[in-house]
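Every protein chain but one is kept in place in this view of the complex.
Read from first to last, the chains carry the letters A, B, C, D and E; within each, the first residue is number 1.
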Amino acid sequence: MADQFDEATRKELANFVQAEQAQAHLTAQIHSLTSMCWDKCITSNPSSRFARGEESCLANCVERFLDTSLYMVKQIQEQRDRAQLSR
Amino acid sequence: MADQFDEATRKELANFVQAEQAQAHLTAQIHSLTSMCWDKCITSNPSSRFARGEESCLANCVERFLDTSLYMVKQIQEQRDRAQLSR
Amino acid sequence: MADQFDEATRKELANFVQAEQAQAHLTAQIHSLTSMCWDKCITSNPSSRFARGEESCLANCVERFLDTSLYMVKQIQEQRDRAQLSR
Amino acid sequence: TYRQEMALTNAQELMNKCNEKCFAKCVTKPGGSLSGSEQSCLSNCLQRYMEAFNIVSKTYIARVQKERISPELA
Amino acid sequence: TYRQEMALTNAQELMNKCNEKCFAKCVTKPGGSLSGSEQSCLSNCLQRYMEAFNIVSKTYIARVQKERISPELA
Partner (left out) sequence: TYRQEMALTNAQELMNKCNEKCFAKCVTKPGGSLSGSEQSCLSNCLQRYMEAFNIVSKTYIARVQKERISPELA
């Protein structure tokens, strides 16, 4: 299959596929964060506007979730470093 | 690839694939509705028959969920129409 | 495509794919059981060790879930056997 | 055949969901073995879940056919 | 085109999630029809879920761009 395309075309194709995958991942993340933060932050019955604090809760929920992901990765790296030092 | 088949075969194949996808979508919907309506309607401990109101709740749950989907689409269309009128 | 490989290679390939699929299924099951048993068993706030009973609950949760799956299959088979006898 | 495979996948998905729901309802504190009352709860739950699946199927398919709802919307 | 298909999939996923969340919040005991108060709850819920989606999108994209977080980590 790949023989049909020259080097430049193949690279362009690979870049396109990668960009599209990143875009699809981003979109899936936004859907999943919206769902999760909706459940955490929207506790009142839906009315004509958000209840007090719900909007800021949604933004904070996204930020703190990203903080959590980064914090967890750092924890695992520190743990691995300690394990290597103690060898 | 497609060159291997004549027009009629290709159409038949496309129809088959489409019908199968619709069937798979239908089945997935039924599993997901059963799961969701089970959680909403079945609150008693499982016994030798459904508790009072559970069966009708299951059927109503399906009907009202479909009502909800149609209602939401109508709301979005009305909103879009209003937005176009006010331009 | 398949014409490119001889019989032995094709068999080896099929075995490899099957083993990998079984492995992927196993891994997916472990993730899903961990998630489900975590929700069932870990009710305290995370501290420097598990609360009393949480560890044994996790192991029991896995064992009883497998018991449940096997029990349900047996129930369905018995039901089918009864249905055939009464014909 | 392809059709049989679909039916099998469908039956397997039904069993998976049923195990998940009934384990959640009937085995709230997993102990050293399935107790008698847990087993009878599971038997009942299995029957009820199958019935629920049938009620949902019938209601859904009747509605989709009546209104010719596009499956993407429903 | 491919892009339009992606946008459609995205909009459909948004509607699916929105229907699921709003049905859970607004139709707690499904009756013989959607009542007036259920309908007005659904209208409001639809607006709020769309707003929530926009807030989450803006916040997430701004953060990812600011920190160049690899999407796999975030």
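One rule holds for everything that comes next: contacts are C-beta pairs under 8 Å (C-beta built on N, C-alpha and C of every residue); 3 or more make two chains touch, one makes a residue touch a chain.
Model, not experiment: these values are computed from the prediction.
Chain C meets the missing chain through residues 20, 22-27, 29-31, 33-35, 37-39, 42, 45-48, 50, 55, 58-59, 62-63, 66, 69-70, 73.
Interface with the hidden chain, as seen from chain A, comprises residues 36-37, 40-41, 57, 60-61, 63-65, 67-69, 71-73, 75-76.
Note that only the chains that are shown with their structure count from here on.
Chains that count as touching both chain A and chain D, per the definition above, do not exist in this structure. The most distant chain from chain D, with centres taken as the mean of CA atoms, is A. By number of C-beta pairs in contact, B-D leads over the other of B-E and B-D.
The mean-CA centres of chain A and chain B are about 28 angstrom from one another, to the nearest whole unit. Residues of chain B in contact with two or more other chains: 37, 63, 69, 73. Annotation for chain E: residues touching 2 or more other chains are 22, 26.
Contact annotation for chain pairs lists A-E, B-D, B-E, C-D, with touch applied as defined.
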